[in-house]
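Input: a single structure, listed below in structure tokens.
Of the protein chains in this complex, one is absent; all others appear in place.
Showing subunit A:
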Amino acid sequence: MIHSLFLINCSGDIFLEKHWKSVVSQSVCDYFFEAQEKAIDVENVPPVISTPHHYLISIYRDKIFFVSVIQTEVPPLFVIEFLHRVADTFQDYFGECSETAIKDNVVIVYELLEEMLDNGFPLATESNILKELIKPPTILRSVVNSITGSSNVGDTLPTGQLSNIPWRRAGVKYTNNEAYFDVIEEIDAIIDKSGSTVFAEIQGVIDSCIKLSGMPDLSLSFMNPRLLDDVSFHPCIRFKRWESERVLSFIPPDGNFRLISYRVSSQNLVAIPVYVKHMISFKENSSSGRFDVTIGPKQNMGKTVEGVVMTVHMPKAVLNMNLTATQGSYTFDPVIKVLTWDVGKITPQKLPNLKGIVNLQSGAPKPEENPSLNIQFKIQQLAISGLKVNRLDMYGEKYKPFKGVKYITKAGKFQVRT
């Protein structure tokens, strides 16, 4: 399926190549570069490119293009999903999926790629299995390795791959047994000019960090499971149990993983926690405009809205901006025309405001459209959908684990049209 993989950085250097079948020349990437040139920006490089002899399927992650070479028909999502899994694995191993990290760990990267694909077909993609086969680097181990010449290849053979619980290895031991669940909800919304909601929905995930000894069998139940309209599961979850009882029953992988992701049914009205008052105008036949934005809290259930950041992609004609912020600080990048206002926490007593003059290129026509405002924010200790974890039970092990649940609401793709 996947013939070869090339990793390409932003300046167009191929800094890693790996072939699973016979070798494909680097020159195949020229077709990719061609497509990249045609696209306005990296985001617009088409993920699937057809060349005379091959097909190129690529993803863009963390300033790296993962370009895979395909020779025959294959579901494109299969490849895309796999490439993202590769990037996730790098992230997991090296803490970041950057060019430097990959170059520094090229041998581990190669070993990983070797294990993840056999003849272009995925072999082991579970992080648990991989970590048993190839140990992730740590500073201590790298020092020890360089002195003693020992290896980062696991000397014990992984059991997970062979068992019917491939996501968990045997013989896990912890002194402190802990299970943490983060319920993270993101609000995707489009707010129109007048402040009414055009579209809003809640996308949530439950990320878990499970450090439990042995083979614990967990079941997690919710106070209001009916809220979850559409759910996707980690393979460890017993689907039938969810269907019949709406309980998440599973033997967890060891460590960090995403348990479920869900969408809250769109019938439920989504509470929008902030409002924005805006006045952006460009005068006809003059080289300036006015900019005035205020952000305020709304329906926040008694919790503070924090980590508020506003980014605005200003029209091309904007030269510079002279603004004053009552709170936080703002920057305007005149090259990419992006205004960023880091607001911080919103206190209802004194609403943050950003106001001032926009300088336009003289002679350029007045921008047609006002830019839309992209807002980010965070609310701790609140799941905006109202989802609540009821209880977590553990079977199969004797000890008493420490359990914790955290709720966070964040802005997803939250856009205010002006």
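Criterion: a contact is a pair of C-beta atoms (placed from the backbone, for glycine too) under 8 Å apart; a residue touches a chain by one contact, two chains touch by 3 or more; residues count from 1.
One rule holds in what follows: contacts and distances are computed from a predicted model.
Hidden chain, UniProt protein name from the list "Cytosolic Fe-S cluster assembly factor NUBP1", "AP-3 complex subunit beta", "Prolactin 2" or "SRTD2 protein": "AP-3 complex subunit beta". One of A:Gly12, A:Gly195 or A:Pro235 touches the chain omitted from the figure, and that residue is A:Pro235. Checked against the full complex, the candidates A:Asp118, A:Glu306 or A:Asp333 give a single residue touching the omitted chain, namely A:Asp118. Seen across the whole complex, the unshown chain contacts subunit A at 1, 14-19, 21-23, 26, 40-41, 43-44, 46-48, 50, 55, 58-60, 70-78, 80-82, 84, 103-111, 114, 118-119, 121-123, 125, 137, 139, 142, 146, 148-149, 151-153, 155, 157-158, 161-166, 188, 190, 192, 198-199, 201, 203, 217, 229-235, 238-241, 243-244, 251, 258, 261, 263, 266, 313, 315-316, 365-369, 371-372, 374, 395-396, 412-413, 415, 417.
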